[in-house]
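Dumping the structure here so I can ask a few things about it.
One protein chain is absent from this view; the other protein chains keep their places.
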Amino acid sequence: MSAAGLRIGAPAGWRGWLLDPAPTSRRQARLGRWYRAWRGLYCNGLAMTGLVIVLALVLVAILAPLFADHTAAFTQTLQERLQPMSWAHPFGTDELGRDIYARVIFGSRITLTIVALVSAIVVPVGLGIGLPAGYFGGWIDAVLMRITDIFLAFPRLVLALAFAAALGPGIENAVIAISLTAWPPYARLARAETLTRRHAEFIEAAELQGASHLRILFTQIMPLSLPSVIIRLTLDMAGIILTAAGLGFLGLGAQPPAPEWGAMVSSGRQYLLDQWWVATIPGLAIFIVSLGFNLLGDGLRDVADSRAG
Amino acid sequence: MSDGPLLTMRNLRVTYPGDDGDFPAVRNVSFSLGRERLGIVGESGSGKSTTGRAIMGLIPYPGRVEADVMRLGETDLTRLDERGFRRLRGKRIAMVLQDPKFSLDPVMTVGKQIAETHRHHFRSSKQAARAAALEMLEAVHIRDPARVYNQYAHQVSGGMGQRIMIAMMLIAGPDILIADEPTSALDVSVQQQVLAIMDEMVKSRGMGLILISHNLHLVASFCDRVLVMYAGQIVEVCDTGRLNEARHPYTKGLLAALPELGNRRIELPQLRRDPEWLIDLPAAAGAAS
Partner (left out) sequence: MSAATEAAAASNEWVRRIAGAIRRVINLLFSVALTFLGLTCVTFLIGRVIPIDPVLAIVGDKASRATYDRVAAEIGVNLPIPVQYWRYLSKVLHLDFGFSLITAHPVLQDMTRVFPATMELALLALFVGTVLGVPLGVVAATHRGRWQDQVVRFGSLLGYSMPVFWLGLVGLLLFYAKLGWVEGPGRLDVSYDDIVPTVTGLITIDSLIAGESEVFWNALSHLVLPASILGYLSLAYVARMTRSFMLGQLRQEYVLATLAKGLSPFRVVWVHALGNVWVQLVTVIALTFGSLLEGAVLTETVFAWPGLGLYMKNSLFNADLNAVLGGTMVIGVVYIFLNMLSDVIYPLVDPRARGRG
């Protein structure tokens, strides 16, 4: 027993078992890691708030009809236009008489769709470019990194604007435009992670056992690179949501009558002075969701940093 | 200059509170330092560096430093706040760290860093400080002081860097020098040179030296007295001439593990740690030794 095992007042019971600095089995070590990570997150009140917000988004988006009436979000009732907040309409009504609360609820689906689609494109592309670049090195690395650097230097919103100008507005084009400029950091990250592990002994051991390059990349290096990619993704997500909302504000995202939050802010602009809720409430939704991802991402990164020492 | 000990410690305790309990980095360490060379030997985690930093008040929050007696000459260190310690650092106690590549500011010329110490403690002008810095560089046997003055930390070799560190830390004329692993980052051939310079400075200024190291052989050949630390406690105190009379099994184990020329052994004995060594030793009581 080394001097490191000496602690005064250490916790007993299953917590002590999980936190034991000298675990005796692989299961104990792995469970201990997860528990420590969870505790790190849990102690961080802000990170937990972020987690709650993100989970709420997912829940509300998937179960939207449970939270609000679909017809209220889409039916135009012109006698009811621009009503202030009330029991019948918790967030008031917009310029076409639609219930803003219901529209915000259903708009979460669009937000979640964008988040999911961009993630689904950006992570595989980033890994697919970064992992081989780091692993094989040489001219493959040089070429791939050149391409990455070129895309990294493009201004995201402006390019999306140009894209939409050419291809026409719509949520698919918005997703493509955002993904095109969002993937480079992940390629860089994957490459950096691969480089640190490339010459590790356990990789050499796998090579000596006859594992093919593809197998090593998939089974060894990729899983180790995933945590930092996920943390980066969570942190980026806020920015992606803001960019998508910005595109919506300019009319380039999901088209009316879809209850896209950015578009709602835009259409509420003209009524800002007297019916402020039409523009302000959807914007608040964007803010809260973005904040949630930032809080969660920060918390995850703090946990990862503290474990890395 | 009084003739009593320069530094007196009785039952120094440094504790780091943590989520899974308090970690006692230093447990009831007691010793005194005169105008001599005192070595503190221990492995990583033994608390030797922490002791050195506690003397200078450099234990970061949330670490706690407590002692029954901690006195530098006439000054009671237990009552000092940060500002009080600042007045001592550099002026009365100084510390040299392990690797000059990391312990010197990378973007400032080394000469300027030496001069900075002088300017701070003596409120001297730029020219006076520069002159003093050049003088110190010569004192540590650096051959072209004016050229080295304008160099950066990464441009000088390890041995020269440590000499620059010594110059920088001694320029204000402290009474005690704490050297924390000063030669661990150096080649063996350079180690002796740096130690020799340290010795010369300490002797010529009548200073006390605390040499902290994991290398028992080095400490034994250089210092007058040795303290052996294990798990935050002092387990052995003796004069270096009488090391072979060491009583604690840990010290004996360390000595036995040292390879010796001319001593033909098939296997070097391994140090076997006894968990009994972790038990709290009785705290020192009564007058300082």
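Letters A and B name the chains as they come in the text, with residue numbers starting at 1 for each one.
By definition in this document, a residue touches a chain if its C-beta (ideal position, glycine included) is under 8 Å from a C-beta of that chain, and two chains touch if they have at least 3 such contacts.
Every value quoted in this text rests on a predicted model; they were computed, and no experiment measured them.
In the full assembly, the chain not pictured is in contact with A, B, by the touch criterion defined above. Across A:L18, A:L51, A:I100 or A:A164, the single residue that touches the chain missing here is A:A164. For the chain missing from the display, the contacting residue among B:L6, B:A54 or B:M95 is B:M95, taking the whole complex into account. Check B:A132, B:M169, B:V226 or B:A246 against the missing chain and you find that the one touching it is B:M169.
Summarising the interface, subunit A meets the missing chain with residues 46, 146, 149-159, 161-168, 238-239, 242, 245-246, 249-252, 262, 265-266, 269, 272-273, 276, 279-280, 283-284, 286-287, 290-291, 294-295, 298. Of the residues in subunit B, those that touch the hidden partner chain are 56, 58, 86-91, 94-95, 97-99, 102-108, 113, 116-117, 120-121, 152, 154-155, 165, 168-169, 172.
Operating definition for what follows: only the chains that are shown with their structure count from here on.
Here the spacing of subunit A and subunit B, counted between their Cα centres, is 49 Å.
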